[in-house]
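Certain chains of the assembly are absent from this excerpt, and the rest are unmoved.
We just call them A, B, C and D in the order they show up, numbering each chain from 1.
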């Protein structure tokens, strides 16, 4: 990362199964339009409740990629 | 959520297996006494260590429900 | 914990599979040189991206142990 | 407030018109079941967007009342 510049975008992925799956779903979507994805940082973990159980997880990430 | 009022309670769920399971355990307990559970926000993830391994996860949630 | 003193160290565990596994890997390493590990607190969850997917999770923990 | 004990509850009020109205709606709801409401602290201001405009404001408050 010596002389590069990186940009960070903030996305929210969701999944009915796990926090990790919500992260992967967010990265898959970012990867469609952005190149050189490099790292992510989780900034918020929350979710929707359906019938007293987790309906889906919603994980907010900052995703860094090289310009 | 147009003209409703919601209340948030803070609970700690625990599980020997995973962060997701600790969240579900907390929601199951809330669901016994509260109706209309709507969303949750994870505010802290920690745990107890037994013999150098995770003994159980302790996940603190704010749980929102409609009044 | 009535009259003991505890110390907290900050470590980063990584794993290609899950957040829980990254936590266990960090604890395993701490357990090699520290005795009486008692609890952990997750302070940061991030990761490296490879080919648009999670390459590995990096979870920062504070680990408390009795002196 | 010399020798009293107070409790704080966290509620979310909403309104289609203003932040102040969302606060009042939350207080009106609290006042139905709690006595001696004393002060509030705004902890979050957000809202839902409909057709590119504010659909309704959602204001999270901590409300303190004397036990």
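To be clear about the criterion, a residue touches a chain if its C-beta (ideal position, glycine included) is under 8 Å from a C-beta of that chain, and two chains touch if they have at least 3 such contacts.
Predicted, not measured: the structure shown is a model, and the values here were computed from it.
Visitor: Total copies in the full assembly, please; the file places 4 of them.
Guide: Whole-complex copy count for this file comes out at 12.
The rule we apply is simple: only the chains that are shown with their structure count from here on.
Visitor: What is the distance in Å between the mean C-alpha positions of subunit A and subunit C?
Guide: Whole-Å distance between the two chain centres: 21.
Visitor: Round to the nearest whole Å and give the separation of the Cα centres of subunit B and subunit D.
Guide: Inter-chain centre distance comes to 22 Å.
Visitor: Subunit B: which residues touch two or more other chains?
Guide: Each of 19 in subunit B touches at least two other chains.
Visitor: Pairs of chains that touch, anyone?
Guide: Here the touching chain pairs work out to A-B, A-C, B-C, B-D.
Visitor: Give the list of subunit B residues in touch with subunit D in this complex.
Guide: Touch residues, subunit B against subunit D: 1-10, 62, 64, 67.
Visitor: Sort out for me which residues of subunit D touch subunit B in the complex.
Guide: Residue positions touching the partner: 9-16, 25-26, 29, 48, 55-56, 58, 60.
Visitor: Mind pulling up the subunit C residues that touch subunit A in the complex?
Guide: Interface residues on the subunit C side: 18-19, 44-49, 52-54, 57.
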